[in-house]
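A single protein chain has been removed from this complex, and every other one stays in its place.
Labels for the chains are A and B, by order of writing; each one numbers its residues from 1.
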Amino acid sequence: MRAFWREYAENRVALAALAVVLAIVCAALAAPLLAPQDPYDLASLDLMDARRPPGFVGSSGYAHLLGTDAQGRDLLSAILYGLGISLQMGLAAGTVALTVGAVLGILAAQAGGWVETAIMRVVDLQLSFPAILLALVLVAVLGQGKTQLVIALVAAQYAYFARTAYGAASAERRKDYVEAAAATPLSTAHIVFRHVLPNVLPPLIVVGTVQVANAISLEATLSFLGLGLPPTEPSLGMLIANGFQYMMSGRTWISVYPGIALIVLIVAINLVGDQLRDQTNPRLRR
Amino acid sequence: MLGYVIQRLLQAALVMLAMSALVFAGVYAIGNPIDVLISPDATQDIRAEAIRRYGLDLPLWQQYLAFLGRLLRGDFGQSFVFGMPVLDLILSRLPATLELALAAVLIGTLLGVPLGIHAGYRPDSALSRAIMAVSVLGFSVPTFWVGLILILTFAVNLDWLPAGDRGPTLEVFGVGWSFLTLEGLSFLLLPALNLSLFKLAMMIRLSRAGTREAMLTDTVKFARAAGLSDLTILRRHVLRLISIPIVTVFGLELGSTLAFAVVTETIFSWPGVGKLIIDSITSLDRPVMVAYLVLVAFLFVTINLVVDLSYALLDPRLRRGGAAA
C-alpha cells in the first residue's frame, strides 16, 4: 500500500490532480459555509441582480466574485452547490453501477453455461450502443428527478463494470487455487468472497474512477439538454445551459465559470484514474 | 467467404430481432402503448377504434408479431407534432446528420491517425506529449462544453464562422448537402470539429498504441534491415498493420457519432435527426422516439456487419475460412 502510494506520488501531474479532486470535494461539502448565498432558496434571489458581471456588488451588499446568472443567483454559490450535486450524482451512479456490474460479471463468470452467454451478450450489445442515447431515452421515459437520473446513468454504465468484473473473475476462476478450492466442500459464497472478489475489486475501482467522471459528464450533458435535474436545483450542466443564450450578447461568465469548474473536476478525476490504471496494468510493469 | 457473409447476416438479423423485442418491451411494458400510437388529445371513440385496429386486445405475443410486421413495412405511425409519417420525417432529417457525422469522423481520422502515428513513433518528443494532452482533453471534456467554447471563440469573439444553423445547401439526388458550397462548408465546419474531438482523441490513442507495438515487431526490424527509410516503413508497413483496428473504430464510431450528434446538433441548431429526437422527447412525440430507437439499433447492427465484412477484406488471413481469432 505504501509502495503503491509512493509510485503514485512519483507522477507530479497525478498528484496535483488528486489534490484538486480532494479540494473540490471539500469545497462542495463545505458549500453551505463557504457560499455567500443559498442558491436554492428562491426567496433570496433578486431579479435586479440578474446577469451582473463578476465583481458586481448586489442588493445583498456583497460582491459577486463570479457575477450572477439569469435568475440573479450568485454564481460562486451556484457553482459550489452545483459541484456538490455533480459529485453526488457521479458517486451514486458509479457505486450502484459498480455493484450491479460486479454482481452480473461475477455471476456470469461463476455460473458459466447459458447464464454466462446471456449476460455477456447483453453486456456486449450495450457496450456497442452509445451510453448517452440510452440515458437520454431512459430519462425521457422515466421523467426528471435525482433517482431517475441515477437509474439512467447506471443503465448506461453498468456494462463497463460487468465486462471488467467478468474478465477479472474468469481469469481468476481458471487459476489453480480457485479450482482447488472449488474441489473442496467450501461454499460458492466462500470462494466468491474470499478468492474472487478481492481480485476483481482493484480493476473495478480503477474503472470506477473514470466512470464517476463519465457519469458527471453525462449528467452535465443531460442537464444541458434540459433532461437532467429539475431547474430548482441547478447542476453545473444546467447553469451552463442557462447561460448559453446570453453568451451571444457577450455575457460569457454565466456559462464559462460553471464550465471551468466542471472541466477541472472531470479532467482531474480522469488523470487520477489514468494513473491508477497505469499502476495496476501488469502489461506496463517492467 | 460466402459462408462467412451468410453467417454474419444471420447474426445481424438475430440481433435486430432481439432489439425489436427490447423496444417492444420498453414501449409496451413501461408506457401505455396507446400513447405511442395516437395523440393524447384523441377522443374515446378514436381510442377504442385504435385499440381494435392495432390489436391491443390481443395476447402479447400476437401483438409483438403485429409490431414486428409494422416495423418490417416501415410503418412507425404519425408524428403528433409534425402530423406526417414518422419514417418520412426521420428520413428527411437524416442527410444533415449523416453529413455532419461523416465530416466529424473524417476529420478525426485524417488528423488523428498521423498524429497518433507520430506520437507512437517518437513517444518522448515534445510534440508527442502535446498530442497526448489533446487526446486526454478530447476524452474527458464533455462535447457540449467544447461546442460552447468553439462558438464563443470563432463565432462570437472572432466572428469568423456562423454560430449555428445549417445555412444554404445544394441539391444533389434530391437531397441538400452543405459541403458542396463554400458557405455551406462554413456552417458545417464548427459542428463537425466539435463532434470530431472525441474521435480525434480515440484515433490518436489507437494509432499511437498500434504504432508503438508495430515498431517493436520483427516485421519493422526486417524492413529496416532491407534499408527502408523510417518514413516508408511508417507509411507502407505500419499504416497497413494498424489499419484493421482503425477501420473497426472508424465504422463503430460512425454509429456512436450519429448518437453524439444529439448534443452537437442541439448546440449548433443543426437540423438533423439528433435535434429532432431531443425536440420530440421534450414534446413527448413518442412515435418519433420509438422509430428513432429502432432505426438507431438497425444502424448499429448494419455498421457492425459492414465492419466485420471489411475486416475480411483487410486481413488476408481471415479471408479464407473466417475461423481465425
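The rule we apply is simple: a residue touches a chain if its C-beta (ideal position, glycine included) is under 8 Å from a C-beta of that chain, and two chains touch if they have at least 3 such contacts.
Just so we're on the same page, contacts and distances are computed from a predicted model.
Of the candidates "Fluoride-specific ion channel FluC", "C-type cytochrome biogenesis protein CcsB", "ABC transporter ATP-binding protein" or "Sarcosine oxidase subunit delta", the chain left out of this view carries the UniProt protein name "ABC transporter ATP-binding protein". In terms of the touch definition stated at the top, the absent chain reaches B within the entire complex.
Of B:181, B:243 or B:302, it is B:243 that touches the chain left out of the display. Only one of the listed residues, B:63, B:219 or B:302, touches the absent chain: B:219. Touching the missing chain, out of B:62, B:229 or B:282, is residue B:229.
Touch with the hidden chain on the side of chain B covers residues 216-219, 221-229, 232, 236-237, 240-241, 243-244, 314-317.
Everything below uses one rule, namely that only the chains that are shown with their structure count from here on.
Here the CA centre of chain A is 24 Å from the CA centre of chain B. If you check the complex, the residues on chain B that touch chain A are 15, 18-19, 26, 30-31, 136-137, 139-145, 148-149, 151-152, 156, 163, 252, 255-256, 259-260, 262-263, 266-267, 277-278, 281-282, 289, 293, 296-297, 300, 304. Interface of chain A with chain B (complex): residues 125, 128-130, 132-133, 136-137, 140-141, 213, 217, 220-221, 224-227, 237, 240, 244, 247-248, 250, 252, 255-256, 259, 262-263, 266-267, 270-271, 274.
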